[in-house]
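Presented below is the structure to which this report refers.
Only one protein chain is missing; all other protein chains are in place.
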Amino acid sequence: MADESLIKRNKLIIIAVVSGLSGIYLSPYFPALAAIGAIVAVVWGADAIRRVAAYGLGTGVPSIGQLALGMGIVASMFGLAIVGSVPLAGPVVALVTASVFGLITGLFAQHVIKMNIPVMISGMTEIAAAGSLIIVGFGSAAAGSYVFGTFVQNIFSSGIVLVIFWMGAMSILHPFNATLGPDEKQKRTLFLAVSTGAVTMTIIGVAATMILGSAGIITMVIGIVLWLVFYKKFWDEVYKDAASVVGTGLIPKTEA
Amino acid sequence: MAEFLLLDPSMLMNVLLIAISGTLICIGVHFVPVGGAPAAMAQATGIGTGTVELAAGSGLVGLVTASYMYANVPDASMALVLAAGAMGSMILIASAMLLGGLVYAYGVGVPFASAQVKRDPITGDTQEDYMSKGTQGHGIPTVSYVSGLIGAALGGTGGSLIYFVLIGLYSGVSSAVISSNAAAIAGMFAMGVYYVNAVIPSYGVGGTIEGFHDRKFKRVLPKDTLTSFIISLIAGILAILIAGGM
Partner (left out) sequence: MVLDLTMSLAVLSLMGVLATIAGALEDLESDVGSQSNPNSQVQLAPQMSFLHRIYNKAISGEPVSNGFSAVVSGIVTVVLLDSNVYAITSIAIGALVGALILGIFATTSFAGRVSSMTRFKQPLYMDIMRYTTPTIIAHNFIMNFCLVALAYIQYAILGHPFSIPFLALIWGIAAGAVGSSVGDVHYGAERQFQNSEFGAGLNTSLSGQIVRKAESGLRNSIDNVWFCAKFGGPATGIGLGLTVVLSNWPTTVIGYNWTAVLVGFGIVVLMAIIHRIVEVNIRNAYGPYKDHNGKEEAAA
């Protein structure tokens, strides 16, 4: 599966980290950019899950998405809070903390629980890091800021953080889970990742109208447009890859 | 800031409590008898669902009851909040297993049987004769039911313990942002730590376990517990430093 990948892992990591962080830093001026950066992080996370979960986890694919965001939420809040008077460092500290947290979890999963997945350690690190970018990215798109005080005040009291936590997990676990099978292709999975990320962005936009007013509507509209484009692209791939797409019909004859 | 130095004994205690609660959740997950997809086909003993899902469902209902108890009793004692959490969690799992058992009994028409033991360690019923051909047991025998209740109690206690520690800490800090949103932050973190500790043992048990009588139980428990303890310890340090960060 990994041999026919279109986007190489290292390239994807660099793109995701750069666009994720720059989106977050631009969020006070244009919140929608933070959400777009988070969508790139979703693609990264989905690709990392794709690489790890292809080995079989023993339980469902969804668990790893939840693990990622569970680690991500604790690490991200720590990162944003600990920097105190230098909020500019917050998102970077959050990302680094999440990566270290993921690395430790990966080491334990591989060497103590003995899961025997060769890419477990790097995969877990990437997934946790992507989780942190997703939380801070979508969070600052909704709050209009990445400074801890504003961030917490805006997204915790109304419960937006729960939407980020859960939809973020869904958007990284769904692409691979939904295309699981022997003929899974990276292109189709990643198109789906953009599409699920865009759905999340749309809902974050709706939620952001409570806090940011019209800026939230902009986020929502961009989210819908992105979703339409990539949902269509995903379906194009489905039409191309499926054995046959039929309007209706009987079950074809097989040997059984 | 000084009061939040990690070396302060009360802070160390809090970190330790969070690590313990994560470990409790992890141990609790091992007790919950989940058979995964095969159990849903009456092909293996246990509840027909995934490890993480059931543990989380019950633990979070425990979190709802525990947080409501905390909100309603001024200066609630730790034991009372934890017991409320354990109660909510056990009631979910008890009714899910009771109704699930009814479906096995009357919808599918199979007696409950375990493939791991010859006789039910609690009731002494023979299991092998009641096992349908080509299966690894089916339904929820009494030993699995009791094991599930123990698991839910541990999980509910663990989840409420994180909440209890964090809300006590966050509502007392000078930062208005944290103290006014203490319930939301503590609840969110409790959920995050809960999920991490529910997923880790599910990787350890490989998705299915029958309960404490399963041979797998003894084999995987120590290493999963160690992992959970360390991971929760880190999460606890991070969560507590947040209170001092502002």
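Some notes on this structure:
Just so it is clear, A and B label the chains in written order, and each chain counts residues from 1 on its own.
Convention: a residue touches a chain if its C-beta (ideal position, glycine included) is under 8 Å from a C-beta of that chain, and two chains touch if they have at least 3 such contacts.
Everything numeric in this text was worked out from a predicted model, so none of it was measured.
Of the chains on view, those touched by the hidden chain across the whole complex are A, B.
Of the candidate positions B:L12, B:M78 or B:V110, contact with the hidden chain is made by B:V110.
Of the candidate positions A:A89, A:L162 or A:I218, contact with the unshown chain belongs to A:L162.
Among the residues B:L54, B:L166 or B:I209, only B:L54 touches the chain that is left out of the figure.
Screening B:L149, B:I162 or B:I209 for touch with the missing chain picks out B:L149.
Interface residues of chain A facing the missing partner chain: 60-62, 66, 157-160, 162-163, 166-167, 169-170, 173-174, 177-185, 188-189, 192, 195-196, 199, 203, 206-207, 209-210, 231, 234-235, 237-238, 241-252, 254-256. By the touch criterion stated above, the residues of chain B touching the omitted chain are 36-37, 39-43, 47-50, 52-54, 56-58, 60-61, 63-65, 67-73, 80, 83-84, 87-88, 90-92, 94-112, 123, 125-126, 128-142, 145-146, 149, 183-184, 187-188.
Throughout what follows, only the chains that are shown with their structure count from here on.
Those residues of chain B lying in contact with chain A across their complex are 36, 50-52, 175, 177-178, 180-181, 184-185, 188-189, 191-196, 198-200, 202-207, 220, 223-224, 226-227, 230-231, 234-235, 238-239, 241-242, 245-246.
Against chain B, the residues of chain A that register as touching in their complex are 57-60, 62-64, 66-67, 69-71, 73-75, 77-78, 81-84, 97, 101, 104-105, 108-109, 112-115, 148-149, 152-153, 156-157, 159, 161-162, 165.
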